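Note that one protein chain of the assembly has been removed; the remaining protein chains are unaltered in position.
Take a look at chain A:
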């Protein structure tokens, strides 16, 4: 017997694939998988979460110590409550849902609806509104979120999807792939906003008999976005549709329903504007 060592032929134990090609194929595959999983879970959450009783939602918030502004009985808040009551009346809310309005004197240019029918409006945004119609639009938009059960749907969706992504991606180097999931989730958020806009415009129409002034709300927000330099960027990366698109959609909605888009705006009462200023001063004094 002869023992010898021959030259080893190359490329048998190693698959000859270009690493970059492999990366491209895998990244595409993983992105498709994640988007599909998030999309399916998001749809299921949207379908199932509204079956959670509203009372459960209220209990959930009651047990969490939500940092929501306490009520004070000022002119501004009385007026806000008054408009809210009128908006609620035209919105056909299901019986078990009730809206609790909270006013915050903070500078934040925002308003939001959260679990348990709590709607928070900030002075920062209110002070920019040009008329009551825009205010009604804002309140109707937030109330529409509550009516559609958006806060509980978002919570359910968020918890389900982040759990699923956690399991799927683990605590590996793949957490960056979760971004694909986040952008998919934003799609649901934008759909919610759009539906709330539609519902709100309908409420404004019912309230005033026309829709003039309603889109002023988004014009205000748009101007603020421009001025604060927080450019809106690309829509698929945003939780809300772009302001200009919202205005366009609302105008289209009004014309397709033959809702008059003119009819005179209602001014905000001076006592309300003074009240806003007063509460802003109060905050600075503190």
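Rule of thumb we're sticking to: a contact is a pair of C-beta atoms (placed from the backbone, for glycine too) under 8 Å apart; a residue touches a chain by one contact, two chains touch by 3 or more; residues count from 1.
The rule we apply is simple: contacts and distances are computed from a predicted model.
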item: Candidate names "Sulfite reductase (NADPH) hemoprotein beta-component", "Heavy metal-binding domain-containing protein", "CU044_5270 family protein" or "Alpha-E domain-containing protein"; UniProt protein name, chain not shown; value: "Heavy metal-binding domain-containing protein"
item: Sole residue of A:4, A:73 or A:258 that reaches the chain not shown, by the stated touch rule; value: A:4
item: Hidden-chain contact residue, picked from the options A:35, A:93, A:127 or A:168; value: A:168
item: Chain not shown, touching residues in chain A; value: 1, 3-8, 10, 13-15, 17, 19-20, 22-23, 26-27, 29-30, 33, 168-169, 171-174, 176, 179
